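Structure first, then comments.
Missing here: one protein chain of the complex. Every other protein chain is in place.
Coming up: chain A.
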Amino acid sequence: MDSEVLAAAASPIDLLAARTQMALSLGWHIIIACFGVGMPAITLLAEWRGNRTGEVAYQLLARRWARAMGVLFAVGAVSGTILSFEMGLLWPGLMGTFGQVIGLPFALEGIAFFIEAIFLGLYLYAWDRMPPRLHMLTGIPIVIAGVASAFFVVTANAWMNQPTGFELEQGRVVAVEPWAAMFNPATPPQTVHMILAAFMVAGFGMASVYAFAMLRGRRDRYHRLGFLIPFTVAAAITPVQIGVGDWAAHFVASNQPVKLAAMEGVFATERQVPLHIGGVAIDGIMRYALEIPYGLSLLAHWDPNARILGLEEVPPSQWPPVNITHWAFQIMVAIGLALLVLGVWMLWVWRRRRAIPESRWFLRAAVLAGPAAAVALEAGWTTTEVGRQPWTVYGILRTAEAVNPAPGLVYGFLLVAAVYLVLTVATVYVLRRLARSTPVPTAPQERDVTDYPVV
């Protein structure tokens, strides 16, 4: 192949394909990963209650969830591996220069993931070989390692927003402080926001399955508990998450003003800036938005007179896609607030009657809450990722410079997209079968244990 062709930058279609492929595989993995982070703790909670009370419903729920966890973890492990490949396949310009700067958290994540995989093997496959207490103990490293994995991976993304801890000389990294890069200023708000989101997605997602069953009239104790445990976890986290989200937004306001301007659709730098709800940016003006006077100045800096930097501060070539960022942010916030209302509804009825609200509208909303939480998660990631554009490393490396210049990336994308389509259909199908298959097996993966004498 002609080396001059190769030396040229990637074609726009290949760049778009690479970005879409990354968005697809990351957006896909992230939902599965949320269950990997949140589900073990919720499952352990059920197992613990089951062992304490001896109630069969708890024990059956724990085993049912563990089975689903087995499938989700396998899918998460492989879809996560693809991402580590894609870092190099699609973004060699990023990894060749900065791979070493963000290497440490990934090495640590590798250790955490290893521990997760080892103890998940023990937890799932040795259920009936261990006394109950020891079995629960094997679950605890899964919870810790899952949360730690999320933390480490998100520190690397936080670094892309707030690159610190290195020195560049003529495009070469000459000195690195790996710990400073890992604990960059964006790390605290971003990691906490993500880990809480994982518990919300897992909790609301699991609860919605049982809300659906209850709508169909199955209101026995098994289904009520199956709803209550994950829903309570997720609903209790929601108000905290909204507070953390506010913290993260304040951080963006002071450290990535261009991203904030895109999130809020602010073009001109002004004081007393209103909050735009809805609306479309057309030719540098936010149209059709509902404006709340002083809203943004107040929210971003706790001061109605605060000055907000608009997109005009940087040339349009450095603007992120405004409408995508603006709408993704609004969708995330709207869903977060709606989930808060749902939790308050539950709390209100529970305090008065010690029961799940009987209203079918509550259950319908709870069914919707699972997918909605996942949508909010995706919208949040869209906000932070699209809002960082055109940069891959904020202010330092453009996405167009990071991408692999080799021709033909678009075909790779089409292939990957087809595989993910099949993977999605198969995963949903298998999980639905797992949810339906009755009776609940007494131990996860029991065929291995019962049909197969190991001795």
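Just so it is clear, a residue touches a chain if its C-beta (ideal position, glycine included) is under 8 Å from a C-beta of that chain, and two chains touch if they have at least 3 such contacts; residues count from 1.
Note that contacts and distances are computed from a predicted model.
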item	value
The complex's invisible chain, by UniProt name, from "Sulfite reductase", "Lactate utilization protein", "Cytochrome bd-I ubiquinol oxidase subunit 2 apoprotein" or "Amino acid ABC transporter ATP-binding protein (PAAT family)"	"Cytochrome bd-I ubiquinol oxidase subunit 2 apoprotein"
Residue among A:Leu15, A:Ile31, A:Leu61 or A:Val75 that touches the chain left out of view	A:Val75
Option from A:Met95, A:Met136, A:Ile242 or A:Ala338 whose C-beta touches the chain left out	A:Met95
Residue in contact with the excluded chain [from A:Ile111, A:Val240, A:Ile282 or A:Leu347]	A:Ile111
Residue among A:Gly27, A:Pro132 or A:Pro304 that touches the chain left out of view	A:Pro132
Selected residue (touches chain absent from view) among A:Phe85, A:Trp247 or A:Trp348	A:Phe85
Touch residues of chain A, complete complex, unshown partner	1, 3, 6-7, 59, 67, 70-71, 73-75, 77-82, 84-89, 92-93, 95-101, 103-104, 106-111, 113-115, 117-122, 124-126, 128-132, 141, 173-179, 404-409, 412, 415-416, 419, 423, 426-427, 430, 433-434, 437, 441-443, 445-455
